[in-house]
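Beneath this line is the structure, given in structure tokens, with notes to follow.
The other protein chains are all here in position, but one chain of the complex has been omitted.
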Amino acid sequence: MNGIGGVIAAVLVAGAQIAAVAVGGPLLVGVMRKVRCHIEGRVGPPIHQPLRDLRKLFSKQCMRPDQASWVFGVGPVVLVATAVLIAAISPLATTHPPLGQTADFFAIVFVLLLGSVALALAALDTGTPFGGMGSSRAMTIGALAEPALLVAILAMSIPAHTSNLPALVRIGLAHPQLIASPERFLALGSFLVVILAESGRLPVDNPSTHLELTMIHEAMVLEYAGPDLGLVILGESMRLALLLGLLVNLLAPWGIADRAGAAALVIGLGALVGKVVVAGIVIATFEVFTAKLRLFRLPELLAGAFVLAVVGAFTALVVR
Amino acid sequence: MSNLSLVITAIAGLSAAIAGCALPAKTRVHAAVAFTWGACIAALVGSLTVLHTGHAMVLNSSRILPLTGVTMVLDPLGAVFVVVTAVVAIASTLYWLGYASHGLSTRTASAALPIFVTSMLLVPAAGSVATFLWLWELMALSSLLLVLVDQRRREETRSAAQWYAVMTHVGASAILFALVMLSAHAGNQTFAAIRIHAVHLPAAVRNTAFLLALVGFGSKAGAVPLHVWLPKAHPEAPSPASALMSGAMVNLGIYGIVLVGDRLLGGGPAWWWLTVTAVGVVSALFGALHAATSTDLKRLLAYSTADNMGLVLIGVGASGLFATTGHPAIAAIAMVSALLLTVNHAAFKGSLFLSAGSVQVATGSRDLDGMGGLLRRMPITGAVFLVGGLAIAALPPLNGFVGEWLLFQSLLHGLPTSSTAVAIAVPVGVAALALTGGLTAAAFVKAIGVGFLGRPRSEGAATAHEVPRTMQLGAALLAGACVVLGVVPMIVLPALERATAAAVPGAPAHSLRSSVELRLAGLQGVLAPALLAAGLALAFIAVIAIRRLAQRRSHLRLALRRAEPWGCGRELQTARMQYTATSFAEPLQQVFDDVLRPDRDLNVSHLAESRYYTEKIAYRTSIGDVVEHNVYRPMIGAVNAWGQWARGLQNGSVHRYLAYGLVVLVVILAVIV
Partner (left out) sequence: MSGSAYASSLELASGVVLVCAVVTLWRRSLSAIVKALAVQGVALGVVALILGVGKHDGVLIAVACLVIAAKGVVIPVLLGRVVAGDPASREAAPIVNVPASLVGAGALTFLAYGATGSVVALIPTTAGRLIPLGFATMLIGYFAMAVRRKAVSQIVGLLLVDNGIALVAFLATAGVPLLVELGASLDVLLAVVVLRVLAAQMWSKFGVLDLDEMRELHD
């Protein structure tokens, strides 16, 4: 009985987390856009506009380039599928997500990388110069962001003696002094820069530009239309929400559900939404006052993040 | 019974070589392949028995080789390498059946390939110095013959073969010195005797032997700065030979280092393993960078081999380091991760080289800048290359990811430690792991995307046809191994643990507990690759289902429409306007300009009438190997200059030569006086 009950509970928790991320992602993007518009003195579209855009896109005809292969259609699906999988197993609303023992931080990073690679390959399949350009720039940024990311994970894993994400969040909840430590701050600072790079926000990439010289992510998805484009937009917003959710749970895990039970889960979801919205507002505000960096200044930014992470790792070693 | 398997391997290999030499052209390749399969299967049976029971297989004969006799000892560590070689060989020889019509059906090639395979199968089973060196030399010479197969058609083949011959023999002489020194001190040339005597060796002898072995075996494994032969020889060899060289031969370099460092010398001081780790870090970064910026498909794969072997060396070095600082359990995990990385590399690199060979046969060239759109014209080869590329980029749910996860875990759990060496080595190792992972992902997105996707960029790519069935099957076999090893790595892990117990002194018998998931014993670290794969598949199906659902609910219900891509509204879109491999790699090349130092040649020619008007601008850029240009060519230049100077000694005068003799005689007599 416990077995089947446990499985049903796990499926419910997973479904709740996935739904939260799938619906909350576009809403988060809407909130960030609204904040930017308000600061710039405009009214801006309503917060649920991205959801309406998605509904419109899914009802349109699907169009693909004539010389593209099956990779073009599969790319967005893999992007969303990886985001769905991570949403199901990450400690977003609860510290005991389903299959939580599989949610190794390293594994999650590489599942996200799978999504990026799928999109990059699909971009090259279009046969236009823009696809290649976006793909090339995105893979360069990804390659340069990886060292910062993995060393930041190392820095966070050293005090906890594990790289399992739910365990990291549980330990943070149990020992707040681990969160207020310099190595955690340094690692999370580096992680934040990597999130900005991976989800294509300023100062790495302008999500609303369509100029050849400045496009990175937008160039990759230029040829998508209809449901394919809907999936791409959904996937991107889900990734942003996921990464920010992981960031806030590592930085300030209070409110996350620590035990089983529907009430705790609801409180956890609410806390997650609240924290992620706050993080989104902060990032949107920061974006208003920042200009996009030149492509060849990005290695400096990412190298800075790498150095932060290395200093965090050494601090973690020395403090032990 | 199991002792017989090695004998059967040797006999079958020899018969394959004789069949390849003696039979007429129609049947020689088939007969050679059949006998080689027999050799591989016999070796597989023998080594699987060894791995299952954990007992080594010993064979002694003093009649086959004069003076020294033949001693074969197959223990679990060697058995792992034999299994890997056998599987890669079966796939490569299957591929050879279809490839033979492209120049690999001559008598020399048909004899050399089976000898190559057999010597690689028997090297890990060698139990004495003489046996090891004989088999090693046989392997080197047969692979040299294979590299030279195409030498009449291409000029570069001869130069590549020259580099390969010199470097492999420099390596072989270093190995010779190391092993002979050890056996001279032990008074006996069998490995068992050397092992027993190793504790009595003075430190200077141990250090020299280890360093020489590192140089010799490291050069075979492709460690920077001894790697310069790899990107020359691997592309020039025919594809089955390249797959064997990259998938099986470089592993034997790793086997040699573990053999000398752990099994013969029984471990050593920390600085040994720090050196190995440092070499690994440099190789991994250098190889990954050159792979990311290379436009020749096979050269890309060769540099990527150097990169992967660098990662394996990081694992081996970390294992030795942890063993020295007193953490045998984590040392065992690090060694298991190194072995797993080796096995994974054989699977995906073998399949990548075989599919690259298919591409070369179909399009007529190896240049990525001229390919494109091959996935539609060669669907199976394209799919196999895709699987191989995703596996090497360490993406779940394939096998590269499991290996890198295990390496990362062993590095992570090696801290906390009180040793500063470890405290510095581990973050450096992790950073190197990360950067090479990112660069490899970029390199293979480039290879797959520019090579197989988009539109054909040249005539050769536009008229490509799918290759014969055996060639597809050979590559697909290894790609299938990638998938299986990625989803259920547990089938190889017990064998690797037994091999580690044989290699690392003091290792616990079970450092991993694996059923459906991989669990590190006594530590917090779990990975469930099967569950990840199942989760991904489930999510994939769910998303497709939801999309279908959403489309069905739309009122338009229109079918999929194919149209010309928008491309920013341009009317004329040719295939030449796409990004090429060079352009794809350009941002990375600019970021790492100081390390790569590309040659740039810009020629601006002006009109005759006025210098203000340019007529033509020609730009040429090429990325050579920095180590080759700055280390090897000056060395070769110095040797050449010394040789030219020495020519003055030989001016043809008989009197001069007699005078040399007289002077030496007088000097010797004076010394006696």
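Order as written gives the chain letters A and B; numbering starts at 1 within each chain.
The definition used in the following text is that a residue touches a chain if its C-beta (ideal position, glycine included) is under 8 Å from a C-beta of that chain, and two chains touch if they have at least 3 such contacts.
All values reported here derive from a predicted model rather than from experimental measurement.
Just list which of the chains on display the missing one touches.
Missing chain, whole complex, touching shown chains: B.
Touching the left-out chain: which of B:L67, B:A646 or B:L669?
Within the whole complex, the residue contacting the unshown chain is B:L669.
So which bits of chain B touch the chain we can't see?
Looking at chain B, the ones touching the missing chain are residues 651-655, 658-659, 661-662, 665-666, 669-670, 672-673.
Following the convention adopted for this analysis, only the chains that are shown with their structure count from here on.
So the centre of each chain is just the mean of its C-alpha atoms; given that, what is the distance between chain A and chain B in Å?
35
State the interface residues of chain A toward chain B in the complex, per the touch definition above.
These residues of chain A touch chain B: 58-71, 77-78, 80-82, 84-85, 88-89, 99, 101-102, 104, 106-107, 110-111, 113-114, 117, 120-121, 123-133, 135-137, 139-140, 142-147, 149-151, 154, 157-158, 161-164, 167, 212, 222-223, 227, 230-231, 295-296, 299, 306, 310, 313-314, 317, 320.
Touching chain A in the complex: which residues of chain B?
It is residues 292, 372-373, 375-376, 382, 386, 390, 393-396, 401, 404-405, 408-409, 411-413, 415-416, 423, 426-427, 430-431, 433-435, 437-439, 441-442, 445-446, 448-450, 452-455, 517, 523-528, 531-532, 535-536, 539-540, 542-544, 547, 550-551, 553-556, 558-568, 573, 575, 577-580, 583-588, 590-591 of chain B that touch chain A.
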